[in-house]
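One protein chain is absent from this view; the other protein chains keep their places.
Here the chain labels run A, B and C in written order, and each chain numbers its own residues starting at 1.
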Amino acid sequence: MAPVRFDLSDDQEFFRETARRFIEAEVPISVVREWHELPDGCPESWWQAAAELGWTSLMVPESLGGGSISGRPIVDLTIVADEMGRGVTPGPFMPTNVVADTLGRSGSPDQQALLEGVLAGEVVLAWAFCEPGGDWTASHITAAAVPSNGGYALTGTKVAVEAGPQAHHLLVTARTAEGLAQFLVPSDAPGVTIAPQESLDLGRRFAEVRLVGVAVGPEALVGAPGAATEADVARQCLLMQLLQCADNAGSSAKVLEFTIEYAFDRYSFGRPLASYQALKHRFADMKLWSEASQAAVDGAADAFADGQDEARMVSVAKSYVGDRSVELMQDCVQMHGGIGVTYEHDLHLYLRRATVNRGLFGTPGDHRVTLSKMMGY
Amino acid sequence: MAPVRFDLSDDQEFFRETARRFIEAEVPISVVREWHELPDGCPESWWQAAAELGWTSLMVPESLGGGSISGRPIVDLTIVADEMGRGVTPGPFMPTNVVADTLGRSGSPDQQALLEGVLAGEVVLAWAFCEPGGDWTASHITAAAVPSNGGYALTGTKVAVEAGPQAHHLLVTARTAEGLAQFLVPSDAPGVTIAPQESLDLGRRFAEVRLVGVAVGPEALVGAPGAATEADVARQCLLMQLLQCADNAGSSAKVLEFTIEYAFDRYSFGRPLASYQALKHRFADMKLWSEASQAAVDGAADAFADGQDEARMVSVAKSYVGDRSVELMQDCVQMHGGIGVTYEHDLHLYLRRATVNRGLFGTPGDHRVTLSKMMGY
Amino acid sequence: MDDFVYAETDPAELDRYREEVETWMNENMPRRDPVNPWHPTQDDDLRSSRNRELQRRLYDGGYAAVCYPKEYGGQSLTAAHQKIIDDVSMDFDMPILFSVPTLSICGPVILEFGTEEQRQRYIPAWIRGEELWVQFISEPSGGSDMAGALTRADRDGDEFIINGSKIWSTFAQRSDYALMLARTNWEVPKHRGLTMFIVPIHHPGIEIHPIQMVDRTEEFCQEFFNDVAIPAANVVGKVNDGWTVASRLLFHERAAVGNASPYTQGRHRNRTADGVEDLAAIAQVHGGADMGRHRQRLGYMETLSRVEELLSDRVVKGIEGGFLPAPAGSLVRLFHGLSRTERQTVAMEMQGDRALVWNQGESSGAFGLEYIQRQQACIGGGTTEMARNIISERILGMPREPAADRDLPFNQVPRSG
Partner (left out) sequence: MDDFVYAETDPAELDRYREEVETWMNENMPRRDPVNPWHPTQDDDLRSSRNRELQRRLYDGGYAAVCYPKEYGGQSLTAAHQKIIDDVSMDFDMPILFSVPTLSICGPVILEFGTEEQRQRYIPAWIRGEELWVQFISEPSGGSDMAGALTRADRDGDEFIINGSKIWSTFAQRSDYALMLARTNWEVPKHRGLTMFIVPIHHPGIEIHPIQMVDRTEEFCQEFFNDVAIPAANVVGKVNDGWTVASRLLFHERAAVGNASPYTQGRHRNRTADGVEDLAAIAQVHGGADMGRHRQRLGYMETLSRVEELLSDRVVKGIEGGFLPAPAGSLVRLFHGLSRTERQTVAMEMQGDRALVWNQGESSGAFGLEYIQRQQACIGGGTTEMARNIISERILGMPREPAADRDLPFNQVPRSG
C-alpha cells in the first residue's frame, strides 16, 4: 500500500499510473545505474518522451501550450516528483519546471517562446542561485549585474546548480542597483563557465557556474528587479523544497516497501526477520514516518495550491520529511545488514539522493529556525 | 549487579556497604515519604547519625577533625552520593559538604571552628549562589557587598538555595570593588529573609534568600576577593555538579534494577514482559546508559581527585548523565504502564529528584556549550 | 465492518454550517476564560455538574453529538460537521467529559451491539447530558492484556453475580453506568470466555477508590466488586462473545485517543504548553542566551504539531476511503504519544529552573510536573507498544507475537507472580 494522496481525481490517478509505468518500463534501476555514466544523467530522447507525458507542461500556462491535470498544477507536479523519487529517476525535472514556472509568470514573450522547447523536452533549464557558503536565501546573493552599454554585465559564482551541465539556458539570480534581479542567459554565452561538480547523488547533475562580466541585453531581465523578483525567488525556493520533499517521501516509501519484503523473505535463526518484535516495532515507526511524510508533503502542496500559508507548510515538510526520510533509509540499511552497504545493493542510490534533497535549499535545522522566526521568535 | 566503581579499596567498600545498610535500615522509601512532611526534610537526629558515619567529614582536613577514607575525598564523596541517589535519601548532604570544603580550604580559623558542628551534624550549611534567571556561572552574580562601617552591607536575591530553610549559616556569593567575594552569614542575621520554595523534588529543601543591607564584619569574608574567590566558586560549582551526577547515576541504576525485576514478574499475554524482544532491546539500551553513566561519574571524580582536566570531565558527566538518567527513568515509567504514573508508586520520587539534579547548575545543553567553548568554538 | 460511516458533503454547505455554529455558540455557550480557564475535569460534583449542563445546552441547540443518528438524539451529520463544531468551540467551554469514553467509545459500541431497548434507553440520555458512562475494562493484573480479565461474572438464574476489580476508569465516582468486561467461562481460551455488561456504578456492592496520580490529581479510579448482581438483560452482545464487543471498544478507544473519532465534541486543552504558540510565549520570556537551542526546539514542535494534524486528517480520509485499514488509527495514536511527550519535555526545558524550584504560588512548577508525567501520553488509551504491535501486525501484516495463552484454557494460563 504505497502512500499516495487519497484524494486524486481519476485523471490524476491515471497520470500517476502512467508516470509509474513509464518509469518502470523505461528506467528500471538497472538503467538508472547505466545512466550514471552519461554526462547529462539521462538520454535526451528519454527526456523528450517524459515531456510528452506532461512532465514539463504542468507549470506552463495553457495560453503558452502548457496545462495541468487537475487545475492544481503544484499538486500534479508533486505526483511526478513522488514517482521519480520511488524510481530514483534522473532527469532535470526540478530545475526545468521551477524556471519554466517563473518564465510563464514573469517572463517576456520572447523568453516565453522558449517554453515550446521546454514542453517538447528539447530545452533544459537550470537555476543559478546559491553561491559558495550561501544559505539558500536571497539575502546571501552577491552576484552582481552592473549596467553596461544598455544592458548588464553579470559577475559571480554559483554552486550546486542542478542540471547546470546539460542546461541550455540559465536563470541567474543577481543584484542590481534596483534590487534583486533575475536574468535568462544562454549557457554558451561568452564569459559563462560551467564546471560539472561531483555529487553524492549519482543520478542528477550539478555544476559550478562562473560568470565573468557576462554581457546581456536588457531583454535578458526576467520580471522587474526588486520586490517582484524577491517574490519570484521566494516562490522558486518553496517550489524546489516542496519537490525535494515529495521526492523523499516517494523514495523512502519505496525503500520501506522493499525492506519489509526483505524482512519477510530473510530468515535468521529459523525465523523471518519480520517475526522479531524489536524489528517489528522499528518497522512500525518507519511506517509512521512514511505516512506522516506523505501527509506533510500533501499538506504543503495543498497550502501552496491554495496560496495559504505555503511558506510555513513547506518549511514544516522540509523539517519533517528531510530528517525522517534519511533516518528511515539508514535504519533500512541496518535491517539489510552487510549487503545494505554494498555498491551492488540499490539502497545507497536512494539514500544518496535523499541526503542531497535533505540538505540543499536548507537543512531541517535551517527550516526549524525559519519556522521559529515565523512564530516571532 | 549494581554499577559501582570496580577499584574500591576494602575501606571504601566497607564505607559504601555501611552507607547502604544505614540508608536501608533508617530511611526506606516509606520513611522517605514520611519525611516529605518535615519542614527540614529530615530529622536532625538522623543527620547527626549520618555525620557519625563520616558523611560530612570527607572534605574537611584532618587537621580540623575531618578526613577521607581513601585519601581521595572527592571519590569517597561520590560513593555516598551514589548510595543516597539509590535511596532518594533526603538531607543537606551536597551543600553542606561543598561549603565545608571551601571553609576548610579558604576559611579563617574562626570560620573553620564552625566545622566541628558540621562534623557532628549539628550545623547545616547552604550556598546562596544563583540569582533569578541566572545561568549558574559566577558571571551572572549581581548581589552586592558594599563597604560600610569597617565591614560590608550585603544586598541581593538568591534562588534555589538548597538546604536554605534549615541552614544555620549561608555562604553568600557577591560582588565587591575588589571582585567576586564570598561571605559566611548566619541565617538569622538581620536583613536576611529565607522563604522556602516549592520543588519538584519532594525530599530536599530549597529556599529563596533575600538579603537587604545585611551588615557583616570583615571577618565574614571567606578567602580573598577576586581571583581566589573565582577559583573557590568554580570548584564549588564543579563539586555540586559532580555530586548531582553521582546521585543520578545511583538513582537511575536503582530504578533500572527494580524495573527489570518488574519485567520478570509481570506477565502479559501469558509471558513475562522480560521475554518481549522490543522491551529487551530497550532494557539493553538502558543498561548501557546506566553503565556509561557510572563510568562518566567515576571518570569525572578521578579527574577531580587528580586535578587533571576536571572542568571538562565534570561537564562531560553532566552532559551525559543528566540526559540519560532521566530518559532511563521515563522509559522505566513506560515499562510500568499506568501504575508508573501514580503517586503510590515510588518511581516518580526518583524521577523528581533526578530531574532537579539534571537542571540545576546547568542543563546538559548548557554543559555542551561549555565543552564546545573549551574546544575553542 | 471496521470503519466509521461518512457521507459526502459539499464545501458550500459546510461553510454555511460553520457560520451557523459560530453564531449559535456566541449566543449560547460560555466563552473560554483565557486567563483562568475552566477545566472540564476540575468540576467534581456528580449530579449538577457543569459538563452535564453544557452538554444539555448543546443538545437544545442541536449541536450535541451530531454524528449520532437522529432517532437517538443526534443529527445524522458527518465528521466534517463535527470538526467544524470542534474548531469553533476552541474559544468556548465544552462538556469534554462526555467525549471520552461516553460518546466516542461506549456510544458506538452500544450503537453496534446494543439491543434496540438498550439504544433507546441509554443513548439519548448521554446526548442530553443526563448520564455519563465509563469503562470497566482494565484490571490491576492485566496491563495491555485486556482479554486476560480475572473479574468473574457467574450466572445465577437471570442474573450474573460479579466479583473482582477493575482499574483506570475515568471519574467513575462522577459517572452513572459502565461497560464492564468479565469472565463467564474459565474452561476455554481467554478470548472465548468473556462477556460485556452494562453496570450501574452506584451500587451497594461496588466500592470506588480514586487513584492519586503523580501530580496528586484524581482522574482515575479502581473499583472493587463484591457479589454485584446484574440482570442478564444488561449483557451487551452475546454471552461469552464479549471479546468481539471489547475489540470494537478498543478500536473506538484508539480512534478517540488518536483524535480520529467523529463522536468526540470539542478538543481537550492542556494546563500548560498545549499549542506551540504557548511554547513561543515561554521562549519570549525565558529565551535569552539559549535562543539558538530554543529556535530549534520551537521549530521542531511546530513541525510535529502541524504534521500531527495532517497525519490525522490523512488517516481519517484513508480509512474513510478504504485506502487504509481501520487499525491505521494506531498511527495517529503513536504519533500523538511521541509528539506530546516531546512537547512536555521541551516546555520543561524552556521554563528552565523555574520548572524545578519555584516560589510558592508560581505556576511554572506545572511544567516540571507535566514533564515527570509525560509518559501518560504513551500509556493511556493503549500503550505506544501496543500501537507498534498493531501497526506491524495488522497494517504491515508481520507475524504476531507468540502468546503463551493463545489456545490454552484460561484457568491454565501462566500469570503475574
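Throughout what follows, a residue touches a chain if its C-beta (ideal position, glycine included) is under 8 Å from a C-beta of that chain, and two chains touch if they have at least 3 such contacts.
Everything numeric in this text was worked out from a predicted model, so none of it was measured.
Of B:R105, B:H281 or B:H345, which residue touches the hidden chain?
Candidates B:R105, B:H281 or B:H345; residue touching the omitted chain: B:H281.
Pick from B:A253, B:V316 or B:A354: which residue touches the chain that isn't shown?
Only one listed residue reaches the unshown chain, and that is B:V316.
If the hidden chain were put back, which of A:Q12, A:Q241, A:Q294 or A:T355 would touch it?
A:T355
Mind pulling the subunit A residues that touch the left-out chain?
The list for subunit A reads 130, 133, 135, 159-160, 195-201, 206, 208, 265-271, 276, 278-279, 330, 333-334, 337-338, 340-344, 348, 351-352, 355-356, 359-360, 363, 365.
In the complete complex, which positions of subunit C touch the hidden chain?
Considering the whole complex, subunit C reaches the absent chain at 291-293, 295-296, 402.
Write the list of subunit B residues that the hidden chain touches.
Residues 1, 6-7, 260, 263-264, 272, 274-275, 277, 280-281, 283-285, 287-288, 291-292, 294-296, 298-299, 312-313, 315-316, 319-320, 365, 367-377 of subunit B touch the chain absent from view.
Criterion: only the chains that are shown with their structure count from here on.
Distance from the CA centroid of subunit B to that of subunit C, rounded to the nearest Å?
For subunit B versus subunit C, the centre distance works out to 41 Å.
Hey, how far is the Cα centre of subunit A from the one of subunit B, in Å?
So the centre of subunit A lies 53 Å away from the centre of subunit B.
Where in subunit B do residues touch two or more other chains at once?
Answer for subunit B, listing residues that touch two or more other chains: 276, 278.
Among the residues of subunit C, which are close enough to touch at least two other chains?
385, 388, 401
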